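Removed: one protein chain of the complex. Kept in place: all other protein chains.
Which chain is which? They are A and B, in the order written, and residues in each are numbered from 1.
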Amino acid sequence: MSSDRRGPRAAWRAVPSGLLATPALAWIALFFVAPVGLVFWYSLGRKPGLYQTHANDVLTLDRYREALGDTFLTSFAGTLRIGLAGTALCLAIGLPFAYWLAVKVRPHRRFVVLALVLVPFWTNFLIRTIGWQVVLSPEGFASRAMQSLGLIDTPFSMLFTRGAVLLGVVYNYLPMMILPLYVALDRVDGSLREASKDLGANRWRTALQVTLPLARPGIAAGLLLVFIPLMGDYVTAAVLGGARGNMVGQLVASQFQQAQNWALGSAMAVVLIVVIALTILATAAVGAACTWLLTHRRRRELAGIAEGSPA
Amino acid sequence: MSSSATRHAVTSARRAGAGDGTGSVELRSVRKSFGGVTVVQDLDLSVNPGEFLSLLGPSGCGKTTTLRMLAGFEQPDSGEVLISGAAVQHLPPHKRDVNTVFQSYALFPHMTVAANIAYGLRQRRGIDRAEIRSRVSEALDMVQMTRFADRKPNRLSGGQQQRVALARALVNRPSVLLLDEPLAALDRKLREDMQVELKLLQSRLGTTFVFVTHDQEEALSMSDRVAVMLNGRIEQIADPYTVYERPATAFVAGFIGQQNFFDGTVADGGRTIEIDGGTVLLAEPVTTPGSGAAAVRVAVRPEAVAVAEAAPDESDGSANALPGTVAAVSLLGDVLQYVVHADAGHELLARVPRRQAGRLAEGARVRCSWAPSDVHVFPAEATPRAPIGSAK
Partner (left out) sequence: MNHHDHTPRLLAPAARVAGLPRRTFLAGLAAAASVPLLAACGGSKGSGGSGSAAAELRAYSWSAYDDPKVLADFAAKYGPKVLVDSYSSNEEMIAKLAAAKGTSGYDIVIPTGVFVPQMAANGLLQELDHAKLPNLANLDKAFQNQEWDQGNKYTVTKYWGTTGFVYDTRVVKRDLKTWDDFFDAAQKEASGKTSLVDDPGEICAMLCFARGWHQSTTDKAQLDQIETFLVDTLARHIAAFDSSPGSSAIPQGTHALMHCWNGDARRGILASGDQDRWKWVLPGPKTNLWMDNWAIVKGSANADAAHELINYVLDPAVAVKQVDFVGYGSGVTGSEEEAKKLKLGLIDMIFPSAEQLTTMYTGVINEGQERRMAIVNKMKAKAGA
């Protein structure tokens, strides 16, 4: 090899680029790999006594057996239901809103609308959530207003229902959906929408065939930004759903805080991470398969033109 | 484009019975303003079926807005838009029998070239798969892009994207094709080739083309007629020769080609015009409103100016002639261009065929002269923003 001539220059180029990546790598190592690694390590241990939280003197997978019991699976099923329903609702509300904001609202007003979306989130989320608790309680604002309007004759309580959980979830996570969707939709060149209409597509077909496919990265980002934190959140659900808002995150937290059983808590956390990752992968695979099937016919229709085989 | 490539296109795309008004475009008293700024005012325009019409003007003149009103992207504030004889001003773009080639091409980045071209056909009912396939492949053939059918647009050059954009619009066989500065992003050589191809394609297809451009050469070389626009109005609409030879306004005179302008006053009952340092004789007398010495602007094209070595003692101007000094000489292919500083202070541009005369050196004393028939006179006030001698 001609390392005598090229070698030094190539090395010179490789070194700084590696160096530049160091802070990012250090960041990931320090704040992601190390804590997750620690949790994984704890999960292989046990709780040795009433006043000790964990020990790794014996390495065992028993904690995983305990973690995967009925309780965890039932809680996880409930959590997954809330996670999927909440994410779907956020998408159902966030997508038209972000589309309206990116496409219909005049540029100089967008800032105002975005600010209106974000301003409530300058408040602590616990206060916001507890605020909903006050609004939704039988003696609360919503119930009294409806009673005085004659809509209902007995105090109503939406609090501690699944509806209240979903309401809180949508309220707390909607901006996480709207922001990436807005950015993605805003980046779709307006002339592409015009071209689509010019070619005979009405606004729905334009949205389905041009705008949404191009905003796909933003949709994926929004889904992940809502779904992942939502699966780990138990505060929103507990405050507004009570017993109906039982989330698997609460189970994990109770192992760390109440039971002081870090080994079992860690095993649950690891299982949770894995299951969430699998859920995301499965969803992505299903999405890709659906897209493939939906476009398959059209691709076949035009296949082979390049090879010079006109029909 | 090869003749075999275009044969399909011609037979399938030429519109039957163009005489029934299909392909005609008409704007009647169309007005459009944005936020209080009037962009198009009381515009009347009529395009014949099968015609290649250019909307030419500087940026901000309203030509693109006019095109967008034809496409349906903008609604006129008042007035009527007729396509093929039917009023369409309230129809959305997807219900109009027009297609657009965008300046940015606006190709769908997530679709292959073939899928881009098939897009318009797929929006319609009653076109079966086999027909879509055959029309897409025909359109690809027409623009010589068949072998790129499966590529994504971001892997094509600008010229290739341009062809795809054209095919994507034409595959729908619109009555009218709207082109919004489609060649502006191409480099000069490619642009000139595309001008020729586009013109040939248009005359083969017989489709009405409405072509927006700010490039007067492009407009002159391709169009059946040119509409020169300024400040939301049409200054002149005529065939390229008329626009060039007999500009209706000083602005048109200055925007199309280059001009030597002189400000002066009418004298001798309209037969001559007095300018600084000389007199301009006219072929036909001008009539001026009011009485006395009306201020006018006189235009003479550089190629109408003859440059001759002056006698050493000659320093007075005579009729249609100004003495001066050569300030610069440049070779523009077949012509020599002189910049002459007239003694009276004017700066003249003169273009002389290279072989016609010997080359005069910088600093030479010369006499510039022109024939009365090459003089155009415009009212002095009607020269807003006229970029004197600024066109390409």
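The definition used in the following text is that a contact is a pair of C-beta atoms (placed from the backbone, for glycine too) under 8 Å apart; a residue touches a chain by one contact, two chains touch by 3 or more.
The structure displayed is predicted, hence computed values, not measured ones.
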Missing chain -> touching shown chains A
Per the whole complex, from A:42, A:99 or A:160 the residue touching the absent chain is A:160
Missing-chain contact among A:48, A:120, A:163 or A:242 belongs to A:242
Considering the complete complex, of A:33, A:134 or A:151, the missing chain is touched by A:134
Omitted-chain footprint on subunit A covers residues 47, 50-51, 53, 70-72, 74-75, 77-78, 124, 126-127, 130, 133-134, 137-140, 155, 157, 159-160, 235, 238-239, 241-247, 250-251, 254, 257-261
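Basically, only the chains that are shown with their structure count from here on.
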When centres are defined as mean Cα positions, the distance from subunit A to subunit B in whole Å is 54
Subunit B residues touching subunit A in their complex are 71-73, 92-94, 98-100, 102, 104, 106-110, 112, 114-115, 118-120, 122-124, 129-130, 132-134, 136-138, 140-141, 146-150, 168-169, 172
In their shared complex, subunit B is touched by residues of subunit A numbered 189, 191-192, 194-202, 205, 209-210, 213-214, 298-299, 301-302, 305-306, 308, 310-311
